[in-house]
Structures are given as structure tokens and as C-alpha cells.
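Submitted below is the structure of interest, expressed as C-alpha cells.
Missing here is one protein chain; the remaining ones are kept as they sit in the complex.
The first chain written gets the first letter, and so on, giving A, B, C, D and E; residue counts start at 1 in each chain.
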Amino acid sequence: MQTQWLSSLKTEDPQAGYELAIKMARMGVKYTQPKDEVRQKLRPVYEQDANSLIASSQVIAINFQTVAMANNYWS
Amino acid sequence: MQTQWLSSLKTEDPQAGYELAIKMARMGVKYTQPKDEVRQKLRPVYEQDANSLIASSQVIAINFQTVAMANNYWS
Amino acid sequence: MQTQWLSSLKTEDPQAGYELAIKMARMGVKYTQPKDEVRQKLRPVYEQDANSLIASSQVIAINFQTVAMANNYWS
Amino acid sequence: MQTQWLSSLKTEDPQAGYELAIKMARMGVKYTQPKDEVRQKLRPVYEQDANSLIASSQVIAINFQTVAMANNYWS
Amino acid sequence: MQTQWLSSLKTEDPQAGYELAIKMARMGVKYTQPKDEVRQKLRPVYEQDANSLIASSQVIAINFQTVAMANNYWS
Partner (left out) sequence: MQTQWLSSLKTEDPQAGYELAIKMARMGVKYTQPKDEVRQKLRPVYEQDANSLIASSQVIAINFQTVAMANNYWS
């Protein structure tokens, strides 16, 4: 059980929406591996692996699709 | 055959929707590998593999797209 | 050529829709590798591989998006 | 340049739509590797690799999303 | 900076749309690796790798979703 972290998908502008998408991507990892010390240990590995970085960008992109639609693309 | 676990896609708020998306991602694994003892054995492997964690976050993101749309983005 | 297996995307409730998505994911494998004995041989491999299980859950999630939309999210 | 193979996304029913999605997935491979003899040589490899089969099912699932929407989910 | 290559997503029919999706997939590679001689060197590698071919077909499928929607599925 997490504390409250996602009360709304609405953001002020696209960049704040993109940053929410990053948060969502990270929370997906955190729910799967809740131990902070394990995630800290893994960070230097994937942060230096180009394919992990591309994969991370992909998860952000998928979450951003959801956030953008929720905000009607900030039109 | 599973017992009832997904009677509705509606949730109270985005976070509950995100947590339903996690449940759905896990059930996809459970249907494919129904044996609890095998999944227990695999858990320490993927929970310490950065790429598995990123991949898990991606499956959650895809399921969350569905849940969010079902809830009209909690608008 | 397969016998009839997908006459409708409509299901009674979300869980039946999720189970149809699993069926669709499996049929994608079956069309690509029609030989039962080969698929049987591969099963113990991917059923014990965490990354294969996560990937399977992802294919289910993508198919479930389609089924859920076809059912107007069972609203 | 290919001969005509995709004149319409409309199909009679969901299963025919799924089979069109398979065709589209295969054509994506064929456009990228046009030589029949190379594709023939690769077939026994990926047809016996569980992860390749799951990946193939995923490409079919993505194409099926498009076909299903084009057919208004055969409602 | 590329010369003009994508002035419209509209195409005459689904097959032309599929071929535009292939073009888009290739341009994604070209923007990331602009040097022709490097891409030429990589081609014989991925063209003989079943998993690379399946991955290529997947990128085409994702781009085709966009093109198909832009053309209202050529209805």
C-alpha cells in the first residue's frame, strides 16, 4: 500500500504532464520492487545501459499518452 | 479457471486505477504460470533485474491506459 | 486455417474479456507455430522465465485494450 | 514495391480481422527482408523460440487493434 | 535537420498507408543514426535476425495505427 501519489491526471501544461508520466513509470517499478535499497543498487546499472534508458523512455511515452488524453492535449 | 477478480474497471480515483492496472499485469502472469511455487521462485530474480522492473512498469502502463479510459480519466 | 474461434469481441463482463484477451494472445502464438508438439515443448521453458511471463502479460494487456473498447468498457 | 495486398481493412468478422492482422505482421517482416530464401532460413529459428513467438503475437495484437477499430469492432 | 519527407499523413489506400508507416519507421532509425555508411553496415545484421525483423514489423504496426487513424481507416 502506497501513500497518496496520484490524485489526478490533470496537469498545467504538457511538460508537467510529461513529468507526471515519468513519476508513473517510476511508481510502476516501485510497486514491483518496494525496497528502496534494492532499487538504489540497481540504479547505476540501468542508468549506464543504453537499452535500459531507451526502454525507460518507452514506458514514459506510454504513460504520457494517457496523461495527454486526460488533459485533452492541453488544447 | 480463476475465481472472480475483475468485475469492473471502474475505480474511485486514478491511484486506485493504477493499482488495478498492477493487479491486471500480475494476473496476466498468473494465468500463464498458475503455479504459486514457481512464481514465488521467479520473484527474487526479476525483482532484482532492472530491465524486468522496467518491463513490468510497461505492462502496468498499458493496462492503466485501459482503466483510465474506462473511468473517463476520472474527470 | 483455423476452425472458428473468434466470432465476437463481446463478453459478459471484464473478466471474461480478459480471458478472451488471453485466448487471443495464445492464438497469435498458435498461428505462428501451428505444431502442438513444438508448443508443448516450449511451454516449460517460458513458463519458468520471468521475462517471458512479463512479455506474455503485455500481449494480453494489448489484446485486452481492444476487447475492452469493443465492450465499451462494460459501462 | 509489393503487389497489391492491402486494399481494405474491412473484414467479415473478428476472426478474419485477426487473420488480416497476422498478414500485416508478416508483411512488415517481408518488406524489411524481401528475400524469400532468407526468411525461409530464419523460420525454423524463431518458430522454436518461445520469446520470438510471444513477440510475434504482440505484433499481431497491435495490428489487430487497428483492424478492429476500422471495423467498428464488428458491432 | 532532414529535408521535407512527411508533409501529410493522408494516403490513397491502406497499402500506401502501410508503406508510409514503413518510411516513418526507417526515418526513426535515420534520425537516430544519420550516417548512411553505418546504417548500411548494420543492415546485413538485422536483416538476418528474426527478432530484429519482428521488432521492425512492430514499429511499422505502431506507425500504421497513426496513419490509419489519420485516414479514418480509408472508410
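The rule is simple: a residue touches a chain if its C-beta (ideal position, glycine included) is under 8 Å from a C-beta of that chain, and two chains touch if they have at least 3 such contacts.
All values derive from a computational prediction rather than experimental measurement.
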Considering the full assembly, with which of the depicted chains is the omitted chain in contact?
A, E
Considering the whole complex, not just the chains shown, which residues of chain E touch the missing one?
2, 4-9, 24-29, 31-33, 38-39, 42-43, 45-46, 49, 51-52, 55-56, 58-59, 62-63, 65-66, 69-70
Contacts of chain A with the missing chain: which residues?
13-15, 18-19, 22, 47-51, 53-58, 60-62, 64-65, 68-69, 73-75
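Assume only the chains that are shown with their structure count from here on.
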Chain D and chain C - chains in contact with each:
none
Could you work out the angle of the rotation that brings the CA atoms of chain D onto the matching CA atoms of chain E, rounded to the nearest 5 degrees?
60
If a residue has to touch 2 or more other chains to count, which residues of chain A qualify?
none
Line, ring, star, complete or other: which one describes how these chains touch?
line
I'd like to see which chains touch which, written out pair by pair.
A-B, B-C, C-D, D-E
